[in-house]
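The block underneath contains the structure these notes are about, expressed in structure tokens.
What you see is the complex with one protein chain gone and the rest in place.
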Amino acid sequence: MRKGFDSEVFDSQTVFRHMLTAMAYPGTISGTGIDLFCPDRLHGAAGALLLTLLDFETPLWADMEENAPEIGWLQFHTGAPFTREEKKAKFALFTDCRTVMEPALFNPGTVASPDISTTLIIQTKGIDNDRQVRLTGPGIEKEVFLHIRGITLDFITNRMVLNQAYPTGIDMFFVHADQFVALPRTTKMELC
Amino acid sequence: MYVAVKGGERAVKNSQILVAGKRRGDINVPKITPDQIKNQLGLGVDRVMAEGSLYDEHAAAMAIRQAQGDMTEAIFLVRAFRTTLKRFGNSIPVETTRMAAFRRVSGIFKDIPGGQILGPTYDYTHRLIESCPEDDTQDTRERPLETENGMSDPAPASHDAPPFPGELPRVIDILQTRGLMQKDPAIPPNDDGEDLTRQPLTFPASRSLRLQALARGDEGFLLGSAYSLQRGFGLDRHPFLGELKIGYAAVWYTPPELGFKINIGRIKLTECFMVNRQDDAPKKAAGFETGYGLVFGQNERKAMAMSLLDRSLRTNENTGKADYPARDPEFVLSHCDNVESSGFVQHLKLPHYVDFQSELVFIRSRRKDHVPDEGDR
Partner (left out) sequence: MPLAYNFAYLDEQSKKMIRRAILKALAIPGFQVPFGGREMPLPYGWGTGGIQLTASVIGPDDRLKVIDQGSDDTVNAISIKAFFKKTAGIAITEETRAATIIQTRHRIPETPLQKGQIMVFQVPIPEPLQFIEPKKSQTVKMHGFEEYGSMHVKLYEDIAKFGRIATAFDYPVQVHQRYIMSPSPIPKYDNPKLHQSPAIHLFGAGREKRIYAVPPFTDVVSLDFEDYPFELEQWDGACAVCGSQNSFLDEIITDDKGTRVFICSDTEYCRNNAGKSNP
């Protein structure tokens, strides 16, 4: 089995701080702060985010078979159970962003407990601050522009619909290689 | 110029030094050992283990000594120690009918299968402070007498070798077999791993979470709440003691890597069933209801109070109405933890002068008191 973090304590803290900042300032592209070699289809940032957050209490959904080496690696290092049921997943991993169409298939939480929702980790073909979408909302001083390569128009439209259901919703991290960006449910996305 | 709050660091350090000195007391008096505490203050150790939620006699004894006998403080020490321990998994539920009991009484039948065992209890002692010789190296304790049914009470000091292994049927099971008792709303097997020490208490709380909260709840709070029920603040009838049993239960655990169960030790438990008449629910046949209590160690008062509360907190489970405090799950369960309540009541000792200043500004503005205070500059 390929090794995970060099130091569980310090690597996970470093990655988490980058995630915290990313979630606090949506649209800001961040590195993970560590070097991590992940198996096969798993991008470095996706692996780092999941190793940081997963444990035996967090069922993981993925667009892969349960016996895929990437899943085996994540389970070996975190003990997270694998699930095929979207609504039961605390985290969902998309290795191919073209397959993520309808975020509402996952658990958006309930009005009383909007926090029990699924968080998506979506691997993309690249992220930069070109003008594909304009982001506004908490954590954004005025506006931020973002370009997520490979994401479908359907997805963007479906996410806009999901936005209306606030405070329920789905929070997302978009990943490419060792970079990532966070889009909490409060972030409004408009096509430029 | 008066400088407000400098020198805090030295004050904190000194207060730690002073409390360490007070704890040790007169240096000419020998230091007590955890062994002495375990042996001679065993019921105190039991209470600290129960409310500390950790079955570790040595840790409890150390905590009692460190807390100068302040039980709430000792419980807090054990809790804070407990949170740092690694969790291996869940044991198999203990079989309390197979407990090695050294005390077992029922108030509802003269005799019960397996027999009544009075065992070591203060119930029939006369509370006279006894003067005993300071030097008791000679064991002059009396031996228990043979009783008619051949069951002699065990010597109180030798709990390690309980004399009654084997099966003791539950008294309430007998009532159930005869159809007089509703099937206890069985606690569903805790497959989803509900665990009060790892998740916040939410309402409505399941019975499993309720029993967990009561089992580690403050003895005094439970006792007072149960007492209020008995005085009519929540019970309209006299409750009965179905069974109270104290003894040792084996703990079994199945390590995932082995796949079969192994015995990992035994723990002292007090188990209690209370019985109440139930004949006013429109859709139920008249009969009896029960409440359950289970506590680490020997603590009859706590187990009895717990079983009264388990039943009373079920009263309005469906309606959510709470007519008396001891029938209100949110009232009882949110306030029964003494680590929480002790902390929050006592945090008022911390400085609050900023908030108080806000209050002063408000009160002065409200009084429209334009005459300055005498001391104003």
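In order of appearance the chains are A and B, and numbering begins at 1 in each one.
As a convention for this text, a contact is a pair of C-beta atoms (placed from the backbone, for glycine too) under 8 Å apart; a residue touches a chain by one contact, two chains touch by 3 or more.
Just so it is clear, the model here is predicted, and its values are computed rather than measured.
Engineer: Of B:Q116, B:N316 or B:S342, which residue touches the hidden chain?
Structural biologist: Here the residue in touch with the unshown chain is B:S342.
Engineer: Where the complex has a chain not shown, which of B:R24, B:R141, B:R198 or B:R237 is the residue touching it?
Structural biologist: Only one of B:R24, B:R141, B:R198 or B:R237 touches the chain omitted from view, namely B:R198.
Engineer: For a quick check of understanding: of B:V29, B:I129 or B:L350, which residue touches the chain that isn't displayed?
Structural biologist: Checking each option in B:V29, B:I129 or B:L350, the one touching the absent chain turns out to be B:L350.
Engineer: Spell out, residue by residue, where the missing chain touches chain A.
Structural biologist: Chain A touches the chain not shown through residues 8-10, 12-14, 16-17, 19-21, 23-25, 52-55, 57-58, 90, 110-115, 117, 119, 138-141, 166-167, 169, 171, 184-186.
Engineer: Where does chain B touch the missing chain, residue by residue?
Structural biologist: Residues 1-2, 4-9, 11-12, 59, 62, 76, 79-84, 86, 197-204, 320, 330, 334, 339-340, 342-347, 350-355, 357-362, 365-366, 373-377 of chain B touch the chain that is not shown.
The rule we apply is simple: only the chains that are shown with their structure count from here on.
Engineer: Suppose each chain is reduced to the average of its Cα coordinates; what separation in Å results between chain A and chain B?
Structural biologist: 44
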